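Provided herewith is a single structure, encoded as structure tokens, for subsequent inquiry.
The complex appears here without one of its protein chains, the remainder shown in place.
Should a chain be cited, it is by its letter among A and B, assigned in written order, with residues numbered from 1 in that chain.
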Amino acid sequence: MSRTYAVAAVAVVVLATVLVGGFGLRISRTTSDFYVASRTVRPRLNAAAISGEYLSAASFLGIAGLVLVHGPDMLWYPVGYTAGYLVLLVFVAAPLRRSGAYTLPDFAEGRLESRQVRRLVSVLVVGAGWLYLVPQLQGAGLTLKILTGAPGWLGDVLVASVVVLAVAAGGMRSITFVQVFQYWLKLTALLVPAIFLVLAWRGDGQPRVTFDAHLSAFRADHPLYATYGLIVATFLGTMGLPHVVVRFYTSPNGRDARRTTVAVLALIGVFYLLPPVYGALGRLYAPELIHGGDADAAVLLLPGRVIGGLGGDLLGALVAGGAFAAFLSTASGLTMAVAGVITQDVLPSRGVRHFRLATVLAISVPLAGSLMVSRVPVADSVGMAFAVSASSFCPLLVLGIWWRRLTPPGAVAGLLLGGGSALLSVAITVSGAVRPPGWPHALLAWPAVWSVPVGFLAMILVSLATPRRIPPGTNAAMTRFHLPEALTTGRQR
Amino acid sequence: MSAEPTPRREVVTGEPRRVRPLPRYRTQSEIDEQTALGGAYVRSLMRGQLRAGLTAFAVLAAVVGTLPLVFEALHSSAVVWAVLGFAAYPPLTLLAWWYVRRAERNESDFARLVEGRPAP
Partner (left out) sequence: MTGAGYAVIVVLALLLFGGGLLLGRRTARPLRTSDVGTPVEHATFETLHTASLAAPPLRAGLTGDSARRSARRLRSLLGTDALCLTDRDGVLVWDGEGDHHGRHVMEQVAGVLETGRDTAFRSDCDDLDCPLKWAVAVPLTVDHRVLGTLVAYAPRESAVLARAAGEVARWVCVQLELAELDRSRTQLIEAEIRALRAQISPHFIFNSLAAIASFVRTDPEQARELLLEFADFTRYSFRSHGDFTTLADELHSIDQYLALVRARFGERLSVTLQVAPEVLPVALPFLCLQPLVENAVKHGLEGAVTSSRITISALDAGSEAEVVIEDDGTGMDPQRLRHILRGEGGGSTGIGLLNVDERLRQVYGDDYGLVIETGIGAGMRITVRLPKYRAGVHGS
């Protein structure tokens, strides 16, 4: 497979990111044009931007890889990523927007009126962000390795440097139009080759794909538990992810926030119809990936394998470009979210704006992690970030928005016990100290089933035990979260 | 005729013009000032929204919670493919759309309740 096209595609994507993200699109209007000030970001546009940023390496490569190796049970991942937005919609979307919070620490401070809770949430946000960043960088490393034979670490370093460059050049601008473009690019990059792949498959006589037990690699000796762990983590973890929360600020009001979330659901649902195709076809055409090698590479390899020739090269280039777009967009969104939290809450002095330093910090720790830790399938490691988020941020958001008796000590207890235990389990699993088979490994690798209830219980029980610490502004906060917009302004919009 | 009694006079004044009306407390201001009454309104709205949310979540949880067991029982990967790969997404979107309609209707009902009510 000729690699030049693929490398060229990657280079184009990287350059475009630096230029556009760094120097930004200028939307100038002179006064002879209609005024911009009354414009808001329409829900569908915002939804495309959110989807564009949300579809990460896990979505692009990871799902297909896991499906190829372990079979259709792995499709719970994309269903989980999508259903997570449904849970977010139902419990969190409109109230979170109405709280006016930009990040999760903002929400914690506004609801609980406590700086200690704010600091603890910041630490956990940074941790979850780093956990999510590591697989993005590793996915980039893998992609470059496949495409160019470069050493595994080069891609990681490349993505990290590009992110730092783009942010350092242009500040932390979040540009809606760029992210909208990302969504359509990613969708096209997967859809077009998929069409050709399916055509080629039909041309081959439609060979059946089998997922017999003896062909599937060993994943977990308690697959039912692992499935439920995956479900709980993804369904309940989406709402707290750093780069998801900050996107709510852009909606002008709670009502639009809800509509935007529905649109996001639809858009990513459309996208997630595609990775299974790659997974199934991968089994047929790249079976060697099942037992050795990185299955995450399936998406990248298939066009060349199945179609071959110039067409295959071009399609492979398209896919590679889309993959890199996925890494870069999610990585920069996450880095900005994490760096923002670091600037506000972790770095000591506020006088000088430290976000360049914060950006370097935000990306260098996951970079180090990605280089040191051995590769775990991308979708699984993203799942770990979801588990931490589900165990700490889900109780905080749900109880903070719907329960009047939440207190700062309760929140701290829930965050420490829920999030802390999930984080600990993840760390132990990654370090390889506990190996499969056996229940210890299963419990630690998919902690959400027990750590989420732990988080909720801790928060509830400790809050009930400290009724004197209920924040005085609770009633006002509840009113603000739930009152529809037309009544708060007192005039028709 | 001099013995006619002088006609009586009666005191006449204009009618009182400025009648101080009782202050009418709008429901909106009850909510703004967070009195006990306003709190009751907000809590009723919250209950309605929570009910809608929990309904949607319960449907989701019931279906999703049982699916892995169903898959185990059926042992057919074709079914898993069909459901998780394709059939799951439209219902998710429809459920979301249902919830949004419900929540918006709750809110407009509430708005009508607050604005239409005269002073209690």
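In this text, a residue touches a chain if its C-beta (ideal position, glycine included) is under 8 Å from a C-beta of that chain, and two chains touch if they have at least 3 such contacts.
Since the model is a prediction, treat every value here as computed from it, not as a measurement.
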Among the chains in view, which touch the chain not shown? A
From A:82, A:227 or A:344, residue that would touch the chain that is not displayed: A:344
Touch with the omitted chain, as defined above, among A:235, A:355 or A:386: A:355
Considering the complete complex, identify which of A:106, A:296 or A:380 is in touch with the unshown chain. A:106
Taking the full complex into account, find the residue in A:251, A:330, A:370 or A:389 that is in contact with the omitted chain. A:251
Where chain A meets the left-out chain, the residues are 24, 26-31, 35-41, 100-103, 106, 109-110, 113, 171-176, 249-252, 336, 339-340, 343-344, 350-351, 355, 480, 488-490
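The rule is short, and it goes like this: only the chains that are shown with their structure count from here on.
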With chain centres defined as C-alpha means, what is the inter-centre distance between chain A and chain B in Å? 34
Within their complex, chain B touches chain A through residues 28, 31, 34, 38-39, 42, 45-46, 49-50, 52-53, 56-57, 60, 64, 68-69, 71-72, 77, 80-81, 84-86, 88-90, 92-93, 95-97, 99-100, 103-104, 107-108, 110-111, 114-115
Spell out the residues on chain A that touch chain B in their complex, using ranges where they run on. 71-73, 75-76, 78-79, 82-83, 85-87, 89-91, 94, 211, 224, 227-228, 231, 235, 255, 258-259, 261-262, 265-266, 269-270, 272-273, 276, 280, 402, 475-476, 478-479, 482-484, 486-487, 490
